[in-house]
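The structure appears below as structure tokens.
Of the protein chains in this complex, one is absent; all others appear in place.
So, chain A:
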Amino acid sequence: MNYSSGQSSDPNANMDSAATRIAVDPDTHQDFEPKSKSSDMSLHDIIAQDVKENPVLIYMKGFPESPMCGFSALAVKVLQQYDVPISSRDILGDLKLKESVKAYSIWPTFPQIFIKGKFVGGSDIILNMHQASWKGELKKLLSDVPRKGDKVQPQES
């Protein structure tokens, strides 16, 4: 999966010339100009697809083997108790991905855990669901996720 920053195809870069062209050329119409939101939309779609394809997906700071934040480390540790394959994405080096994930889940912080395509929460929630007081809610949620040993799949790209 490629999370390109989309810098080169930034539609805003063309704004000035587009505006000029519309003024000069009556045959163009702004409907045919690039939408300023298109790059955000595609990243949104990438996230939607990513969470769908990976039954347990964590957006975190760092990697499962080398988390860069105690909360991310805790969330990974909890998930690893369940013997399910965990996919992870490091948001530290990708500000655009970070902001897009926050917008996608409407959640302000990381880590963010998605299970079976649904946003579950951050580290507090995952820990709470792991604890007895929530009656093994996490276990229930993960029960139909195929086990794959303890394999952790770090991000490619």
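FYI, a residue touches a chain if its C-beta (ideal position, glycine included) is under 8 Å from a C-beta of that chain, and two chains touch if they have at least 3 such contacts; residues count from 1.
Note that in this section contacts and distances are computed from a predicted model.
Entry comment: the absent subunit's protein name, as recorded by UniProt, is "BolA-like protein", drawn from "tRNA pseudouridine(55) synthase", "39S ribosomal protein L13, mitochondrial", "Ubiquitin-related modifier 1" or "BolA-like protein". Contact with the omitted chain, checked across A:Leu43, A:Met60 or A:Leu74, is made by A:Leu74. Interface note: of A:Leu43, A:Val120 or A:Leu142, the residue touching the hidden chain in the full complex is A:Val120. Counting over the whole complex, chain A has residues 69-71, 73-74, 106-109, 119-125, 127-129, 131-134, 137 touching the chain that is not drawn.
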